[in-house]
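A single protein chain has been omitted; all remaining protein chains appear in their positions.
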Amino acid sequence: MKKLQFGMIGGGNGAFIGDVHRHGALMDDLAVLVAGCFSRNREKSLETAEKWNIADTNRIYPDYETMAQAESQREDGIDFVTIATPNDTHYPIAKCFLEHGIHIMCDKPLALTAEQGYELEALAKERDLLFGVSYTYTGYAMTRQAREMIDHGEIGKITCIQGEYPQEWLAVSLVSDHSEQATWRHDPKRSGESGCCADIGTHVECLISRMTGLHPTKVIARFDHIPADVPLETNAMVMCEFDGGVPGMIWTSQVAMGHETELTVRIFGETGSIEWTHLKPWELRVTRINQPPQTYTTNRDYLYPAAKELCRLPSGHIEGFYEAFGNIYHSFCVNLIAKKTGGDPGSFRYPTVSDGVKGIEFVDACLESNRNNNVWVTVGRD
Amino acid sequence: MKKLQFGMIGGGNGAFIGDVHRHGALMDDLAVLVAGCFSRNREKSLETAEKWNIADTNRIYPDYETMAQAESQREDGIDFVTIATPNDTHYPIAKCFLEHGIHIMCDKPLALTAEQGYELEALAKERDLLFGVSYTYTGYAMTRQAREMIDHGEIGKITCIQGEYPQEWLAVSLVSDHSEQATWRHDPKRSGESGCCADIGTHVECLISRMTGLHPTKVIARFDHIPADVPLETNAMVMCEFDGGVPGMIWTSQVAMGHETELTVRIFGETGSIEWTHLKPWELRVTRINQPPQTYTTNRDYLYPAAKELCRLPSGHIEGFYEAFGNIYHSFCVNLIAKKTGGDPGSFRYPTVSDGVKGIEFVDACLESNRNNNVWVTVGRD
Amino acid sequence: MKKLQFGMIGGGNGAFIGDVHRHGALMDDLAVLVAGCFSRNREKSLETAEKWNIADTNRIYPDYETMAQAESQREDGIDFVTIATPNDTHYPIAKCFLEHGIHIMCDKPLALTAEQGYELEALAKERDLLFGVSYTYTGYAMTRQAREMIDHGEIGKITCIQGEYPQEWLAVSLVSDHSEQATWRHDPKRSGESGCCADIGTHVECLISRMTGLHPTKVIARFDHIPADVPLETNAMVMCEFDGGVPGMIWTSQVAMGHETELTVRIFGETGSIEWTHLKPWELRVTRINQPPQTYTTNRDYLYPAAKELCRLPSGHIEGFYEAFGNIYHSFCVNLIAKKTGGDPGSFRYPTVSDGVKGIEFVDACLESNRNNNVWVTVGRD
Partner (left out) sequence: MKKLQFGMIGGGNGAFIGDVHRHGALMDDLAVLVAGCFSRNREKSLETAEKWNIADTNRIYPDYETMAQAESQREDGIDFVTIATPNDTHYPIAKCFLEHGIHIMCDKPLALTAEQGYELEALAKERDLLFGVSYTYTGYAMTRQAREMIDHGEIGKITCIQGEYPQEWLAVSLVSDHSEQATWRHDPKRSGESGCCADIGTHVECLISRMTGLHPTKVIARFDHIPADVPLETNAMVMCEFDGGVPGMIWTSQVAMGHETELTVRIFGETGSIEWTHLKPWELRVTRINQPPQTYTTNRDYLYPAAKELCRLPSGHIEGFYEAFGNIYHSFCVNLIAKKTGGDPGSFRYPTVSDGVKGIEFVDACLESNRNNNVWVTVGRD
C-alpha cells in the first residue's frame, strides 16, 4: 500500500517534541515526511529539511498559510499535517489546514480557549477531516488494555478514580541552567492562563477518559504558585466527579521534588482495580476482588488484541516515549488509510479534537473553581 | 529501675488490637501488666488474665469503674491504664480513670465527639496526667526521622503534602466470610457518624501532623458510600490547607481493591522532599533538589538520634506493626518515668490526647464540608 | 491449657538475639520463661532475670550444667531450654540438656563440626526429644506457603533454584564504630572455619530446603576474603546440585554495599515459579506459565491453612523478624504440647537438629571445595 504523505509545521529549532512527532509518524512506515515549514527562519527550515531527508525544497514553505494552500492544490499534496509549534499558534494553524481540507495531528494542547476548540471541532466535523491531538500517554499499549478490560466488565462498575502527575522539573530548572522551557511554559501569553493544570493536568484527564470512557463532569480545583513568584500555578489539586457520579482526585505538580514524569492512574471498580504508572508503562497492575494482584505486561498472549497490536517488541523489551507517539500515529494513519480506501480501521483509536476540547474545558472549569474559592464548577458547555 | 505497672480495659475477646497493645507495652520491659477488666464477661476476663500471666485475680475487675477506684486506692496501684475497648466507650472510661488520677494510653479514636475530646484534654491537663492515643503509624522510626529532618530544615519550607490510605478490606469482607469488623466499624452508634475518614483518615491526618508539625486548618471533603448501601462512607477525599497555607490532599478508602494497608505520606519542600510508605516502613525516600533520590533505612549511623533510638534490630531486620506500637509505649513510658522521677525524657514523644482531639476536629470538619456541598470548613474551635 | 515452661542459656548481655528468642517464645502465650543462666556473671544474670520478670531467683543458675541437673530433677522443671550463647558453646550445652532429658531450641548454628552435629542428632533421637534450630527466615509465613504450593504441584517439577543473601554490614562495620559483631563473627575459634558461608549461607541453604523439600547433594564453592586481611571469607559463591539433579546457585556476601539483609530465594519449576525475598517477606511472587505474575500476601483466604495459621495480623499489617521467630517457637511449642498430650500438631513444623546438621555438612562441603580448587564435593556422609 502507498504510504501516507505528511508535512510538519514547527519542530525545526531543535525542540525535542518536533523530533518526537517525526519519529512517531515514521516509526511503522505508514507515512513519509515530504513537506514542512519547520521554522520561520528559512535557513533553519532548510537545514531541518536536509537533516530530515526531504529532497524537494520546493515543499519547504516560508509560512503555514502558503504551505496549506500549495499542498492542497498539488495532486500529490500531503495527506495530513503535524502541528508542533508553540501552544498559542495551534489554533490558527489548525484552522488554516482544515479550511484547506487537510487532516491534522496537533501537538497538545489543541488551543488556548474553549471557543477556539469548539470552532476547530466543528470545522473538522463539517469538512469530515481526521483531527488527532497527541496526548502521548494514551499511546502506551497497556492503557489500551485497561480500557478493553473495563469495557469487558473485568472490574465491574467504576467506583473511584485516582490520577496524579508529579514532576520536579520546574523546581530543578530554577536552580540549574536549563530554564528555557520554564520560561515559555510560564508565559501566560504563550501558554494560556493555566500552567501546571493545562500542561500536565490535561494529560491525566485525557488518559483517565481514554482508559475508562468516563469524563469529569464537575470539579473543585485549587491552584498554588510554588514558589510564590511564578506567574502561573505550579501545583494543582482537583477533586472531580466523573460521568455517573464517580468520585476522583487529580493532583499535578511541577515542583514535586523526587518525581520526574510520574503519571499514574488508578481505577477502582466494584470487583477489581486496574493501575497504570508511567514509571513502568509496560505493566498493568490488575487486582480482582479477594485475589492476589497480577502484573500484566506488554505483548503477551493474554492481552486483548487491541492492546497487543500496539506492541512491536517481544515482551520485556522496553518501548518508551517514542513508541507511545508511534502508536498514536500508527492508529491515526490506520484510520486515515481506512477513510481513504473505505477500509476498516479495526480497533485502532487515537485521541481526537474532541479530547482536545475536553481538555480545555477541564482546565477552564478548574480555573473558574480556583478563582471562586474552590466551589464545584461544571465542566463543559451546558 | 522499677518497671511501670499497668492495667487494661478490653482486649479480652480475642480482638487483635488488645494483644497488640499488650505486646507493645511489654516489648522493651518498661512495664508489666498487673490488672485489668478484659471483658464484661468475668469468665473470659479471667481466662485472659491467666493467659496473660496475671497472678493476682483480685486485680481482675468486673467493670472499669471498680477498677479505677480500687487501683487508685492501692499503694501499688497501676501507673497507667490501656483502653482497648470499642470506640464508643473510650470517653467514659478515659474520663473515669483521669478522675481517679491514673495516666492513660487510649486506643484510637479518642472519643466520638469533639466535646468529649475537649473535656478529656482539659481534664488531663488539670490533673497533670499523661494521656497517649495510640496512632500506630507514628511509632515507625522513619516517620520520626522525617520530622527531625524537616525540623532541621533539610527540605526547606514545606510547600505541599500528599497523604493517602487505601485499603480493600471492607470490599473483600463483603464477599468473604469474616465480616465481623465490617459490621461494627459501620455501625454509626458504635463508631460515630464517619466511617472511613474517622477510621483511617485520622491516621493520615495525625501522621502528617507528627511528621511535619503542621495541622490542617481547613478542609473540603467529599464522602462516598461504596457500595451504595453501606451505612457510613467508605471512600473519603479531602482537600486541605495546612498551617501557613500549605496545600494538600488526603484520600482514604476501604474499598480500594489491590491495597491492603497502604498509608503513604509525601512531603514536598522548597529544597527537597521526604516520602514514607507503610509498604516499606523501614525506609524513607529523601530527595534533595537536583540530586538523586536516596533511600534511608532504619538503625543507620546517618539517622538522627531521635529516630535511631526507636530501632531495636540491626538494619535490614524488619520491625513491623507490633514494634511501632512498642515505640509508642516505649516513648510513653519513658515520659511517664521521667515525670515520676523528675528525669528527662530526652527526645521520646508519643501522640497525645491533643492529637486525638485534632483527629476528631478533622473528621467533624470533613463531615460538615461533605454535608454542605463540599465547601471549605475550618478545622477546630475558633 | 497449661503453658510450657522454659529456660534460657545466654541472652543476658544485651545481645539482641537473646531478646529475640524470648519475644519469640512468649509471643503467642504458649510458654513462660521461668529459669535461666543468662550470663556467667551472676550479677548480670540476676539483672536480666528481674528485667524479664522471673520471680524465683533460685531458678537463676550459675552455669548450664547446674541448671540442667536442677531443672531435670524438679517436678515442675522446664519443658525446654533455649540456647542463645556464642556459637562454640552450642554443642556442649545442647548435649548436656539432652542428657538430662530436656527438649531444646538452639540458636543457629547447631554446632561447629559435623561430628558434634551427628552426636546431637543421634542423642535427640535416642532420648526422643524435640530439638529445634532457630533458622529465622523459615518462620515467615510465606515461605511455608511456598512449600505448600510446591508440594501441591503448583509449579511442577523443580528445575532450577537461585538463592542469595547479600549484606553490607561487615564492610560498614569496618568503617564505623560498632564492630563488636565483626570481631567475634570473624574469630575462627568462636565461629568455626567459615565466616560468611556458615553465618548466612546456611540460612539460604536451610530456607531453600524447607521451601522446596530439596537438599544440596554436591557443591562447588569459592570463598573470598574481602578485604584481603579478614580472617574468614566474607563472600561465598556456591554452585549446587540439589536432590534429583536440580541445578542451583547460592551467593552470600557480608561486604555487598547497598544490601542489608536481603535473603532471596527463587524457585523455578516446569510450569511456574515462586519467589520470596526478605525485602518484602509478607509477599510471594508466583508465576504460572504464560500468565501474569501474581503477588500473594499474608493472611489471605487464598493461602493454604498451614501458611495462614502463621499469620497474626490482618493482611497489610507487617509482621517482621520478631514474629518470624514467634512462628518458629509457636510451631515448636505446638509440637511439644502435642507430644506431651498425645495430640496432633497439625501442620506446624519447625527447623530441627537435622536441618542444623545439614547446614554444617553444607558448610563443610563448601570449605572442602574451596580448598581443592573448587571441584565438586559431595554434601554429607556417604
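By letter and in written order, the chains are A, B and C; residue numbering begins at 1 in each of them.
Methods note: a contact is a pair of C-beta atoms (placed from the backbone, for glycine too) under 8 Å apart; a residue touches a chain by one contact, two chains touch by 3 or more.
Bear in mind that the values here come from a model prediction, so they are computed numbers and not experimental data.
A.B. asks: Of the residues listed, C:7, C:109, C:293 or C:316, which one is in contact with the missing chain?
C.D. replies: C:293
A.B. asks: Looking beyond the chains shown, say which of C:113, C:159, C:277 or C:354 touches the absent one.
C.D. replies: Once the missing chain is taken into account, the touching residue is C:159.
A.B. asks: Using the touch definition up top, pick the residue from C:4, C:20, C:110 or C:255 that touches the left-out chain.
C.D. replies: C:255
A.B. asks: One chain is left out of this view; which of A:159, A:209, A:297 or A:352 touches it in the full complex?
C.D. replies: The single option touching the absent chain is A:297.
A.B. asks: May I ask you to list the residues on subunit C that touch the chain which is not drawn?
C.D. replies: Subunit C touches the chain not shown through residues 155, 159-160, 162, 164, 168, 171-172, 175-176, 220, 222, 224, 226-227, 235, 237, 239, 247-249, 251, 253, 255-258, 266, 268-273, 275, 285-290, 293, 373-376.
A.B. asks: Please identify, in ascending order, the residues of subunit A that touch the omitted chain?
C.D. replies: Answer for subunit A: residues 16, 20, 23, 27, 29, 32, 51-53, 167, 169, 176, 259-262, 278, 280-281, 297, 301, 312-323 touch the chain left out.
A.B. asks: If the missing chain were put back, which residues of subunit B would it touch?
C.D. replies: Per the touch rule, subunit B residues meeting the hidden chain are 286, 290-297, 300-302.
Everything below uses one rule, namely that only the chains that are shown with their structure count from here on.
A.B. asks: Averaging only over C-alpha atoms, locate the centres of subunit B and subunit C and give their separation in whole Å.
C.D. replies: The separation of the two C-alpha centroids amounts to 34 Å.
A.B. asks: List the centre-to-centre spacing of subunit A and subunit B in whole Å, with centres computed as mean CA coordinates.
C.D. replies: Result: the chain centres lie 44 Å from each other.
A.B. asks: Going by the touch rule set out above, which residues of subunit C reach two or more other chains?
C.D. replies: Expected reply: 297, 301.
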